[in-house]
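With one protein chain withheld, the remaining protein chains of the complex are depicted in position.
Presenting chain A:
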Amino acid sequence: MTILPITYNTTSKSISTDNTQLETEITQLNSLYSSFISLNSDIPPPPSPTSFTKELSLEIKKLHETGQGLLRQNRFNEAFTAFTRGLELAKSRSSFEPFQGSLPEFLVCLMGRCDASMAMKNYQMALQDSEVLILLGATIPDNHLRHGTAQLHCGLIREAVASFQRGISIKGDHPLLRGAFARATVLLQLENGDL
């Protein structure tokens, strides 16, 4: 096989390559295969609530609660680690489990982590997390608040105003979003020398 820049491992059923674009796809394929092998069945289970490991959910929930508690005690660093561990757990589920169940778990942990980064004034980290939040949960107005706040602190004022507006379009009477939007608009005017 010299046509494609890939090599195939017969025992682990994995392939590898030097091409970066191909590599990401191969990693995804390989992770799917490894979780399929660990399932020990002929076909993957159908995406139903029964095939969803609830023990993991409990652990994630626990970690999330710990994180929330730590946030309230202003122990942001520890909260950040708790949320990160929750995220890792949510990610460690078998790829064949229904994502309908795992997506909310992943989202809540990510929201917590984003808030923790924001509280630690690590706005770049918060911006990254909030971008993912927008991709996965664009209909949650709080995500736009997080995204906008992170953008504002990274100096992207115009983009922040647009984010707040997007949040307001989903929930018009969100007081925090409205306040943030008003402040960002004033900042934008200041930046433009209009005030």
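Here, a residue touches a chain if its C-beta (ideal position, glycine included) is under 8 Å from a C-beta of that chain, and two chains touch if they have at least 3 such contacts; residues count from 1.
Just so it is clear, contacts and distances are computed from a predicted model.
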| item | value |
| --- | --- |
| Listed names "Phosphatidylinositol glycan anchor biosynthesis class G", "Protein-transporting protein", "NADH-ubiquinone oxidoreductase chain 4" or "Eukaryotic translation initiation factor 3 subunit L", with the criterion being the UniProt name of the chain not displayed | "Protein-transporting protein" |
| Sole residue of A:S12, A:S48, A:Q73 or A:N192 that reaches the chain not shown, by the stated touch rule | A:N192 |
| Absent chain, residues of chain A that touch it | 21, 24, 131-132, 134-135, 138-139, 155, 158-159, 161-162, 165-166, 168-170, 190-195 |
